[in-house]
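Only one protein chain is missing; all other protein chains are in place.
To keep things simple, chains are lettered A and B as they appear, and every chain counts its residues starting from 1.
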Amino acid sequence: MKNLIYSIFIITFISSCDIIEEPYLNNNAGGVDTSSNQYVKNILIEDFTGHLCQNCPDAARELEAIHDVYGAQIIGLAIHVGNTFARPYPLSEAKFTYDFRSKWGEELDNFFNITDAGLPKGMINRIGHPNDHRKDKGQWLASVGDELNKEVIFGINISSTLSSDNAEITINTDALKNITGTYKLVVCLTENDIVNWQKDGAVEDENYIHNHVLRSVISSTWGDEITPNSDINNGDSFEHTYSINLSDLENFNIDHSSDVLFLGNGQAGDWNINNFGVVAYIYDIDNYEILQAEQISLSSN
Amino acid sequence: MKKILITVLALIINISLIYSQERNLPNIEVKTLDGNSFNIQELENDNNPIVISFWATWCKPCKKELNNIAEVYEEWQEETGVKIIAISIDDTRSMSKVAPYVNSSDWEYDVYLDSNSDLKRAMGVSTVPHTFLLNGKGNIVWDHRGYIDGDEDELYEKIEELGK
Partner (left out) sequence: MKKIIKILSLLLCVHSLNGQNIGEIHGDFNLNMQSYLEDASINAVAADEVIRNNSYLNILFTRNNFTAGVRYESYLNALLDYDDDFKGNGIPYRFATYSTSGLEITAGNFYEQFGSGLIFRSYEEKGLGIDNAMDGIRLKYKIGNGINLKTFIGKSRTYFTYADGIFRGIDGEIDLNQTFNLESKTKYIFGGSFVSRYQQRSNPLFELPQNVGLYAGRLNLINGGWNYFGEYAYKINDPLNSIQQENVNYASGSAFTSSLTYSRKGFGITAEIHRADNMLLLSDRDRIGKSYILNYIPTLSKPHAYSLLALYPCATQAMGELGVQLDVFYKIKKGTILGGRYGTKLNFNISRINGLKGGNSMLNDQINFTPELISFSEELYYSDINLEINKKLNKRVKYNLVFANQTYNKDFLEGKTPGEYGVINSTIGVLDISYKIKKGHSIRMELQSLMAKQLETASKKEEGDWLMGLAEYTISPNWFFAVQDMYNYGNEDASKKLHYINLNIGFIKGANRFEIGYGKKREGIFCVGGVCKLVPSSNGLNFNITSSF
């Protein structure tokens, strides 16, 4: 009897151990087959970060790596937040003087309590709210995998026209299912290829490239209802248009930095409109889950 | 509604009955300094009182208490037959220092190791030092949390009361 017990123990335990030998690569690499549908499920990764946060670049690289695997289905948004990691140094210093923060980033942080839990943290389509929405970078991949398997409920098309610093942005939303509830549309501006200081592990990198930095939310922070009706039918289509002046928006951030933000110094300008992108997403107001997201470049359309 | 009231009443009576019972030591194993297991319920002292003191090598007031008692321990034993048991809650960080500390301090106590805090939890000890007094039948009759200079006098009074 004793021997039997021992053997059971030994068999159970020794076998529950997976030592992986080379090659480590998995065979079924690649994204989801999307060829047959007009719309695919896109996923918004909101990467909460700061230029003084030495572990944050690793999270940004994880985002890029996920993007490399799944392609355009992955949309990134780098949101610089917090007094500890995102505050700029005073202008008298030679480095880290740029203020990447914005009014909208602070509002999102206050609502989702991100910096309280430490950076880097991300939200994957904001799933898990209110207890499990703040994801360590190690959780991103698994969450993205879960999201990719969900059905597509909305499709989004963005178009924009840009003349000098005025832009008109039109968002067309198609419902692909019969669905009941309240859904809101949020439209943001992002900037790529900003070369500026960043702490990266043990290094202070002067030439770090900051991508998809949140610059402005041109809807309200919590968005505009896609329709006042709570019943939405398959095939319904909605159009929203936003007219903006980029200089005004830039000046707003500069003033907000110097007047409102903790230790803000007004160094929030120098926007390069050629590197701007438009990100639009739709979320369910019941649980904040983002159901669809889309992005385009601001200038090329 | 009435039924529920009666039930609640019955429950309360039950609990108070339970509570009025004597408090005994839990059925928990600790380790001796020479590596043997020891069930704390097997403690005995020929129907004389036993003192159980929870301590740790990193705890200043604990060591103060046990060192102060060590000076008068012989006297206490002659007068009352009391036996003192020192339970160390040192975890594996400082467990290896228990024996050297005890021996170099000349303690005559029986020392046991509770490195996974099983006994500590079972006896409701949240901070050390915490001292329990057991009567000759092994029931806990008094306990005291913390130590300040002079507390050993109160403990001794309680031990003496048991002898009467």
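We adopt the following convention: contacts are C-beta pairs under 8 Å (C-beta built on N, C-alpha and C of every residue); 3 or more make two chains touch, one makes a residue touch a chain.
Small disclaimer: the values here were computed from a predicted structure and weren't measured.
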Contacts from chain A to the absent chain lie at residues 2, 9, 12-14, 16-20, 22, 24-26, 28-31, 54, 58, 61-62, 65-66, 68-70, 113, 116-118, 131, 136-139, 141-142, 145, 199, 202-204
Touch residues of chain B, complete complex, unshown partner: 3-4, 6-7, 10-11, 13-15, 17-19, 21, 23-24, 26-27, 34-37, 58-60, 71, 91-94, 96-97, 99-106, 115-118, 121-127, 130, 142-146, 148-151, 153-154
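As a convention for this text, only the chains that are shown with their structure count from here on.
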Where the centres are mean C-alpha positions, what is the separation of chain A from chain B, in Å? 57
